[in-house]
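The next block holds one structure in the form of structure tokens; read it before the comments.
A protein chain is absent from this complex, but the other protein chains hold their places.
Residue numbering begins at 1 within each chain, and the chains themselves are lettered A, B and C in the order written.
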């Protein structure tokens, strides 16, 4: 069960976090590619640090929306999405090449990720990009009870999938994330978070109504953009017996 | 003697030229990479057209200056230049991969090109990027009497060079371009342009004072951003016996 | 019945149209404010030309989406919309001040305009901006049978309204624009366009089913981004007896 974390999300003079505090504790770094965050110099620094820490690098493409940090859905045509995802994967790849490392997977960011999960046209546009980029990159999606449907769809593009779950989000009995607008949607208690991670390791999760549902995740998404998040990552790592 | 031309220089809704009128007549397309021009969808269209026309594709990276079309020098640090050139080469490469073709060389654009020719620190930053990107890409420079100096410098980075000359610019007796601010710097007469191209094919050029100087160019830069330019390209092609 | 036209929609090196061919024939210029098009120098040129031609200047704010030309809906929060509209109105105003003229109204662009017409939260966010900018600027909306509802809503913000109709779009019997995806949605025949303009002058329009419906418009929107459009503007002007 690998820990993945969004990184490289500064831009020029603006930095969200000192990544040296986070990188040693994760397995996979989703590195911003310049559209929602990440300037070339900053991306390169994140890439170098990931390589030094033996962390896998994933492309983290987004809608072109720096001011909105890629969190605002944009009504883009499929060919626009395909081309922008290709562009971002390639940009990151060249910076990886210069650091003697490479991109190992793709995980869309923010609103693009959300749109991909609820709109198959967006998912297909992304799959076309990932396939077109070459190199057999897997695409990371959110684990849901629909995993098999997604696998079938991705197989049309010969794109392997990775599934991730969330350590600090409450799941509905249907295996979906409880909307953030609802009370209790985000877990803040460290004990609850660690329990959820241990459950996920066993392929299950306890839903908001107390029922236990199956959820098969290859990776857990963790947050390293604040000191509290980093502390939680260290605890999750220990709970998973990874240290 | 190949003809190279800047293309892919629209942006979203804005297009400078219908590239189908130009592409069939050139040998090498310097395709914008998004920093001075070129959105992902537009770049992909140019790449596809280049492949269909059997035209070699070069990356045409620039300073990050859409509003200035990359024509304004920016006081960037070498590590910034290296990273931004890597980013742009990679972005174009992924769009090429999706179209089953590839980037074959790199030619910087506008102010970045000019700064490279007069500032070795900029040239070195670009060479580091081209080397780091991998794939043995050649870098295209302006042919001058200093070709050998540039070859030595590039050899430090194991980057091969290509040299280009200009069909429609008057050269000084020192083998430099006459500044545009001076009268006669730009050739407008078709006969003069064709004569200069024929001279370049023989490795020489007639300078502003009438003297004939040696100039070894692999390629001639032509302009396809207006109908008159396209007509001139067709004539140059014929003058070179390429059709 | 005034003719309004989107202008100032170049960006740096990219120009859609030579505005000197259009400006003399219109009454109101909706000038881009930099978010979907319009760089400061280009905006200033359009402002100067409008003043020289005695054309009223309207702010034409948009979503921040140069590459999409403001045509892609973005899921922005109301406070984001209010602030971005204020920013754009102010930017245009300063360029007008330097040219001894001023902004006389506001007409949102593209996807922001469409979102405003179908989502009252977007409309309210825009009204708050127009009110906050000061100077009693009217907001221009699309004329529909709901004009009075909009007037009531705008009155809460003390913002006067202007209504526009389209010369070249087919209306439904409900007084809405027929979707572009449907056949016949856009009028191409000059005779039909001129007839529709004459009808609009009398406060009515012939709908797609042949019925005649009432539509009260202060202005007709015309298109000046291509030579055919400019020719049509000249004919509309004559049909309206304005020359």
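Rule of thumb we're sticking to: a contact is a pair of C-beta atoms (placed from the backbone, for glycine too) under 8 Å apart; a residue touches a chain by one contact, two chains touch by 3 or more.
Since the model is a prediction, treat every value here as computed from it, not as a measurement.
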Residues from chain B at the interface with the omitted partner, ascending: 64-65, 67-68, 72-76, 80, 111
Contact set of chain C toward the excluded chain (per top definition): 34, 39-41, 43-44, 79-80, 82-84, 86-95, 97-98, 128-129, 132-134
Absent chain, residues of chain A that touch it: 10-16, 37, 39, 66-69, 71
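What we mean here is this: only the chains that are shown with their structure count from here on.
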Equivalent interface positions on chain A and chain C, same or different at half: same
Whole-Å gap between the CA centroids of chain A and chain C: 41
Residue list for chain B, restricted to those that touch at least two other chains: 39
